[in-house]
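With one protein chain held back, the other chains of the complex are shown just where they sit.
By letter and in written order, the chains are A, B and C; residue numbering begins at 1 in each of them.
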Amino acid sequence: MRPVVFRDADEAVADIPDGATILVGGFGTAGQPQELIDALRRHGARDLTIVSNNAGNGDTGLAALLAAGQVRRIVCSFPRQTDSWVFDRLYRAGEIELELVPQGTLAERIRAAGAGIGAFYCPTGVGTMLAEGKEVRTINGRDYVLEYPLHGDFALIKALHADVAGNLVYRKTARNFGPVMATAAACTIVQVASVGDLGTIDPEEVVTPGIYVDRVVPIEPAEPGVAA
Amino acid sequence: MRPVVFRDADEAVADIPDGATILVGGFGTAGQPQELIDALRRHGARDLTIVSNNAGNGDTGLAALLAAGQVRRIVCSFPRQTDSWVFDRLYRAGEIELELVPQGTLAERIRAAGAGIGAFYCPTGVGTMLAEGKEVRTINGRDYVLEYPLHGDFALIKALHADVAGNLVYRKTARNFGPVMATAAACTIVQVASVGDLGTIDPEEVVTPGIYVDRVVPIEPAEPGVAA
Amino acid sequence: MRTVEHADRGPLTREELARLVAADIPHGSYVNLGIGQPTTVADYLDPAADITLHTENGMLGMGPTAQGADRDPDLINAGKIPVTELPGASYFHHADSFAMMRGGHIDVCVLGAFQVSQDGDLANWHTGEADAIPSVGGAMDLATGARNVFVMMSLFTKKGEPKLVPACTYPLTGRRCVTRLFTDYGVFLPGPDGVRVRETYGITFADLADRLAVPLLALVPTG
Partner (left out) sequence: MRTVEHADRGPLTREELARLVAADIPHGSYVNLGIGQPTTVADYLDPAADITLHTENGMLGMGPTAQGADRDPDLINAGKIPVTELPGASYFHHADSFAMMRGGHIDVCVLGAFQVSQDGDLANWHTGEADAIPSVGGAMDLATGARNVFVMMSLFTKKGEPKLVPACTYPLTGRRCVTRLFTDYGVFLPGPDGVRVRETYGITFADLADRLAVPLLALVPTG
């Protein structure tokens, strides 16, 4: 289906149920869909599993969602940062579960979910704590651990521009997890700085084809010319 | 290393040894690196394994390489076409080995080689002749066959334009196998319609980053504006 | 929904069959049309239905066959026929294209077949003859990956043998993958307990049941 264009982030996330698994784009704040996360916080869905590279920065965005007690479990590669005090407090208090995944394995597991791969043998983490309990296989003399796909019920991502078919382009390193997360969720919700007609993106330059996009929310960046 | 720009297709393939495994781009003739294949035929390396979607069309390109008796084995998805008489004759005479692979599995095995994946469980082909002898595993109630990466010693591909860092853009459906093959070979050789300075490709629009490209050969298309 | 018998007419022509398949594709679908007869379905898609065509050689938003000077050797479909590009199209490489297929993002693919079994096995890539040169292309990927696999074929061979069979004798393309089977004599829904008949053309349900060796089930209205 062609994506639905929402005028309002709150409407775009209104049907996310308690207990949903949500892939959240961004690397730190670059590419983080701040307004969609804020809408999810206002929406109030609880018992969520969040899959995201980090576990929130400062007191806004993902951190605010955590602080509101809406997240039961987080799957990420780098929760601990200088400004991750909200996550740190919840983790130390035993109020949030953490599945720690090497960053490239996180990205590849999300890709596998979108690409219909049942599981894959990955060399990363062999012989470390993070491979404990995982199946190991030697292939051509090298050891690999078996990793499984990471699907989302929803993905919340941020792109620069969408056309009405849902084709997306991103901006610089804010691209990060967006394109793979878009492929791996049953419903992908994208906030963009602008939405244009068909033809506003050269078919050669599409990064995420519209087939992966279900909902688009135009949100003007705070400072023109600089993505929020 | 920055790629080496060759003036001449013959020089670019001159060190391909007998017995090499070569990934050859193209879907039919779209994206097929015709001039590189012709150079490989003149070069004369024998006992080759060719990995390519098709097994040659008519009497030129890949078909001519086969006719010259240089190919021992071909790994492909769709050898038999209306104009594949060279392959057909060799196959019926038992003069060429064929490993038949579903097209998407072929692409994914090449990607796995480039991405350092040891093996992956793939749903395609389960319960068919092409899965015979392969390991099958049930994951979440669905059956998958275990597939292994396909590496090349060389890749011969065609793109539209390269910059001197080896970044590539392609043209329409001639893109096909080029980007994944570029990642999966020890030495990737690309024929392009033009080579430009740094800055001639927008960093957002690069399809194959230069890290994957070892040699570039500019070859002007026969008809300007239409890739040969 | 109940089985509808159109016994007061002949079986569907190839054109009528293509039109029927086209009408059955839900609005807004992403669709892959297989090589050969399925390609003709494109000619009957309602432009208002907002169907996006995928071609597995790396494109979404494929337009009609290219004519004359519009023919471009770099812009072809999976059958290697020159096609056109519609506004909103996108290009991607082969691994991404088949990830799209394998990952269940294509709503419908339409394929031809040698045989379909009563529980939806598909045989469409290999005659199984000893001297045949096998060529699979994307057939297995499409059969396994698309959310709905529509098959269109004649119900009988030229010798009159049914192609809807208890079990395929030709080598399989995919197991239990066919969700809807469109033939000149009727539309069938394969399933583990037998084949539901949605409608018949040029034959009655009873006569169909006589000519086929598979258990046929009539649809009965529910609720």
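Throughout what follows, contacts are C-beta pairs under 8 Å (C-beta built on N, C-alpha and C of every residue); 3 or more make two chains touch, one makes a residue touch a chain.
In this text, all values refer to a predicted model and were calculated from it rather than measured experimentally.
Engineer: Could you tell me which of the visible chains the hidden chain touches?
Structural biologist: By the stated touch criterion, the chain not on view contacts A, B.
Engineer: From the list A:R2, A:K134 or A:R171, pick the residue that touches the absent chain.
Structural biologist: A:R171
Engineer: Using the touch definition from the top, which of A:P3, A:G61 or A:P79 touches the missing chain?
Structural biologist: A:P79
Engineer: Considering the complete complex, identify which of B:S84, B:Q103, B:N167 or B:Q191 is in touch with the unshown chain.
Structural biologist: The one listed residue touching the chain not shown is B:N167.
Engineer: In the whole complex, not just what's shown, which of A:P3, A:G31 or A:G56 touches the removed chain?
Structural biologist: The one listed residue touching the chain not shown is A:G31.
Engineer: I need the residue numbers on chain B that touch the omitted chain, in ascending order.
Structural biologist: On the side of chain B, residues 1-2, 111, 113-117, 163-165, 167, 183, 197-199, 201, 203-204, 206, 209-212 touch the unshown chain.
Engineer: I need the residue numbers on chain A that touch the omitted chain, in ascending order.
Structural biologist: 27-31, 53, 77-81, 87-88, 91-92, 98, 100-108, 110-111, 122-130, 170-180, 207, 226-227
We take it that only the chains that are shown with their structure count from here on.
Engineer: If we look at chain A and chain B, which chains touch each of them?
Structural biologist: Neighbours common to chain A and chain B are C.
Engineer: Please flag the chain sitting at the greatest distance from chain B, going by CA centroids.
Structural biologist: Most remote chain from chain B, centroid-wise, comes out as A.
Engineer: Highest contact-pair count belongs to which two chains?
Structural biologist: B-C
Engineer: With chain centres defined as C-alpha means, what is the inter-centre distance between chain A and chain B in Å?
Structural biologist: 33
Engineer: Any chance you could list the residues of chain C touching two or more other chains?
Structural biologist: Expected reply: 59, 85, 91-92, 99, 101-102, 145.
Engineer: Among the residues of chain B, which are close enough to touch at least two other chains?
Structural biologist: Within chain B, residues 108, 122-123, 170-172, 207 contact more than one other chain.
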